[in-house]
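A single structure is presented below for examination.
With one protein chain withheld, the remaining protein chains of the complex are depicted in position.
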Amino acid sequence: MDQLANFGIYLMGITSISLMLAISLDLQVGNCGIVNFGQVVFLTVGAYATAIALGRGSGAVPAVCWGVLAGVLFGLLMSISVRNMSGTYWGILSLSLAEIVRIIALNERWLTGGANGISVLVTVQYLPWIIAGSTLAVLLLVGLLLGSPFGRTIRLIREGDRLPMALGKNVLLLKMETMALGGAIGGLAGAYYALMQRYMSPDDAKPIETFIIWAMVVVGGRGNVWGIVLGTVLIQAFYTGTRFLTGLFDIPADTLAALRLVTIGLLITLVTMFRPQGLLPERRRIYPL
Amino acid sequence: MPILDQPPKFGRRSLLKLTGAACLTTAMPLPTVAAAQTTEPVKIGVIIGLTGSAAVAGNDSYRAMQLGAEEVNEAGGVLGRPIKLIVEDDEGRPKSGVEAANKLADVDKVAACIGAYQSSIALPVGRLLNEKGVVWVTDATTNDLKTVGPYLFNVAGIAEQAVALVDFVKADKAGAKKLTGIFQNNPIGQDRAKVSEKRAKELGLEWIPALLYQPGATDFRTELQQVVNAGADAILTDIYDSDAPIIQRQLVELGMGDFSNTYSYNPGAYGTLEPNLIEGIKGLNYITGGIRAEAFNKKFLEKFGHIYTDAWGGPPFYDAVWIVATAINLANGLDRKKIRDAMWPAAYHYLGVSGNGDKGFNKWGMQASDQYEKLAYKAGKMVPLSKGPENIVVFRYSDDQGTPLSHAPSEEQNQQLYPGYKP
Partner (left out) sequence: MNFAQVLVNSLITASELGIIAVGLTLTFSLLKFANFAHVETAVAGAYLAWTLNVRLGLNFAVSIAAAVLVMGLAGVVIDRLVFRIFRNADDVAPMIASLGLAIAIRYSMQAIFGPRFLRYDFGIAPGMRIVGAFVTRQQVWILGIVLLAIVGFHILLQYTTIGKAMRATSTNPELAQASGVNTEWVIAWVWFLGTAFAALGGALVAWDTQLVPELGFNLVIPVFCVVLIGGVGSVYGALLGALVVGLAVNFGVAVNFAPLANLIGGADWVSSLRIPADYKPAIVYLAVVLILLLRPSGFMRRELA
C-alpha cells in the first residue's frame, strides 16, 4: 500500500506543478486577456535557473528563488513586447520567444548542458507536499488578488484597452505587473519541476507542454480559479488514467499508444465543444444600472 | 521485502472499476488483491517511445523485447513463473517518461524496467528508479549515464567509447587531414560531435565544426551543402530514424550523391531508403552479426514482417530482456537489490545478439566494451568490408571502464562512484 500511496503523492506533486502553470496562464489570459502561447518558457527558465544554481553549489531555497527571479525577469521581458499587439499576434510572438529560449538551451552547452540537459543531484525531503502547499498558497494569493482592485482593473483590460485608459490606468504597467506575477508563479513551478524530475532538458520545453496547459485552462474555465483546478486535474487524469485503460485491449502496442493520444485529443475537443466557456465558467457579475 | 513476493493481481473487473476511478480522481491509490499464487507472471516494465519523434526505433525496440520475453517464457520463465512486459509510452516527453516510471515502480511493482531510446528520457527516469531502487536498463548512449547510480545499466557502449570511427577513418583514408560530421542535434549527436572532435585532434587531424541538424525537419538542403562543401576530406555521420532517408535523398538530389568519403556511426540506418543510392558509404555498425544474431534477425523478420531499421533500436533490448531474466533467476527472488547485484554476473556470462555478444558491465553498469563491424555499401547491398577477423573492431578502454565485472561492486565502491548514493 505504501508504494501505491507513493504514486498518489507523485501525482499530487506533478499535478500541483501543472496547476501553478495553469493559474499563471489564467492570470494572463483569463483575467488580463494576454494570449500567451509561450507559457512553457516560465517553466523552462525557472527550471534551468534552479538547476544551474544548484549545480554551482547553491542551497535548495536560494536556487528556487533564482528560478522565481528568472520567471519574473522573463515575464517583464515578454511584457515589453506586448504593447498594442493584439491577441494571436502576441500569441505567436510569445511562442517564438519560448522556442528561441529552448533552442538556446539546446545549443549552449556551457550553460545548460545542451541536449543532455542538467541533472539535479539535490534531494528535498517531502518535496511533493511542499509543492502542494505552495500551490495552495499561490491559489489563495491569486484568489485574493483577483478580488482586489488590481484584479478588477486587469479584468477591465481584458475587455479592451480603451476604457481603463480613459479611467487613467496605466495599461502597460498593469500588463507588466500581470506578466511579472505570472512569470513568478511559472518560475516557481519550473523550480519545483527541476527538483521533482531531478533533471531539466530542452525536451521538457517543447510547445506541446504549453498547449497542454492551455487545454487545462480552457477545459476548466477561464477566469475561475476553481475551474482551473478542475481543468488541471481532469487533463492530468486524461493523461494518467488512459495508461490504465491500455491494459484492457488486445491490440498491438504501437497502435494502442497512438489511440491513447487520439482519445486524449478527442476528449479535449469534446469538452470544449460542449462547454465552450469551460466546465466551471467565470461568474460574471452584472451590475444593474 | 515481502511485499514484492506477492505481486498484486488485477482482475478485469477490478481494473475496469479502477480505470473509472482513475478518470475521476487522477488515478489515486489502487485497490490491490493480494494473491500469492506462484504462477503469477513476473512483471518487467518497459518505457519506450511508441509515439513521438523516436517512434520508429521505439516500436522496433519493443518488438525485440517481446521476442526476448517470448523466448524466456518458452524456456521456462523466471523463478518458475512466466515474465510479462508492461509497456508504457513515453511519447518522446521526459515528463511522460517519468510518470510512466512512477507508475511501473509503484503501481505495477515491476521487478525491473527496460527502455528509453532517447537520453533525455533515460536520464531522469534513471534518477527516479535509482531512488526507488529499481533496475533500469537502457540503450541510450549519452556519457552522463554513468553518473546516475548503481541501478542504471547500459546495454550499448556509451558515446565516449565510440571514438573508434575516427581511428577507422584515419586508417582507411590515407592522407585525410580535415574531418567534419553530420549529427542529430540531440544528446547522442552532441556527444558524438564532441567525442569525434576530441579524438580527431588527438590523432593530429583538423576538425571542421560539425552540422547538428534538427531531427524531424523536412528541409536540410542548405545546411547539407554548407557542410559537404566545407572542404573536409571525410565526413563522419550518425543519421537515423526518419531523418536518414530524407537527408540521403536531399544529398542525392543536390548532386552530392558521392558517398565515398562518408563514414557512418550507424551505416545500417542509411539503408532504409534505397541502398543502391548510397554506394560507397562505409562505417562501423554496431554488431548484429554472428550466428545468434542471424537467428534473431530471421525470427524478427518472420514475426513482424520487416527488419529493424537501426542496430540500436532492437537487438540490445532483446539482450536486455534476457539479462534481466537471468538476473532475476540468479537473485532467486524479486528483491530489487539482489536483482541489481545479479545483473553483473548475468551479463558477464551471457552471449548476446548485439555487440559481438560481449555484454559485460563495468563497475558503472555500462557495457564495458564496444564491438563494431566494418561495413560498406557495395552494389546496392550493405556488406562486410572484409571477411577476416580484422573486420571486427573492439573498442575497450584500458582502465576500469573497459573491465567487465563478474560480480557486483560493493556498496562501499558504489558510494565512492556516486556521491550521495545511500545503500
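A few remarks follow.
Labels A and B are assigned to the chains in the order they are written; within every chain, residues are numbered from 1.
The rule is short, and it goes like this: contacts are C-beta pairs under 8 Å (C-beta built on N, C-alpha and C of every residue); 3 or more make two chains touch, one makes a residue touch a chain.
Everything quoted here is computed from the prediction, not taken from an experiment.
Taking the complete complex into account, A:T255 is the one of A:T123, A:S148, A:N170 or A:T255 that touches the chain left out.
Among A:K175, A:R198 or A:R222, only A:R222 touches the chain that is left out of the view. Within the whole complex, the absent chain has one touching residue among B:G149, B:P187, B:P245 or B:G290, and that is B:P245. Contact with the omitted chain, checked across A:V40, A:L54 or A:L95, is made by A:L95. Summarising the interface, subunit B meets the missing chain with residues 51-53, 55-56, 58-59, 185, 209, 211-214, 216-219, 221-223, 225-227, 229, 242, 245-246, 249-250, 252-255, 257, 272-274, 277, 309. Residue positions on subunit A in contact with the hidden chain: 29, 35, 81, 83-89, 91-93, 95-97, 99-100, 103-104, 106-107, 207, 211, 214-215, 218-219, 222, 254-255, 258-259, 261-262, 264-270, 272-274, 276-277, in rising order.
We adopt the following convention: only the chains that are shown with their structure count from here on.
With centres set at the average Cα position, the gap from subunit A to subunit B is 33 Å.
Interface residues of subunit B facing subunit A in the complex, by the touch rule stated above, are 3, 10, 12, 15-16, 18-19, 22-30, 32, 50-51, 55, 59, 62, 86-89, 91-96, 98-100, 102-103, 105-107, 109, 118-121, 123-124, 127-128, 131, 142-144, 147-148, 185-187, 189-191, 212, 419-420. Only residues 1-8, 10-11, 14-15, 106-107, 109, 114-117, 119, 121, 123, 197-199, 201-204, 206, 208-209, 233, 236-241, 243-245, 247-248, 253-254, 256-258, 260-261 of subunit A touch subunit B when the two sit together in their complex.
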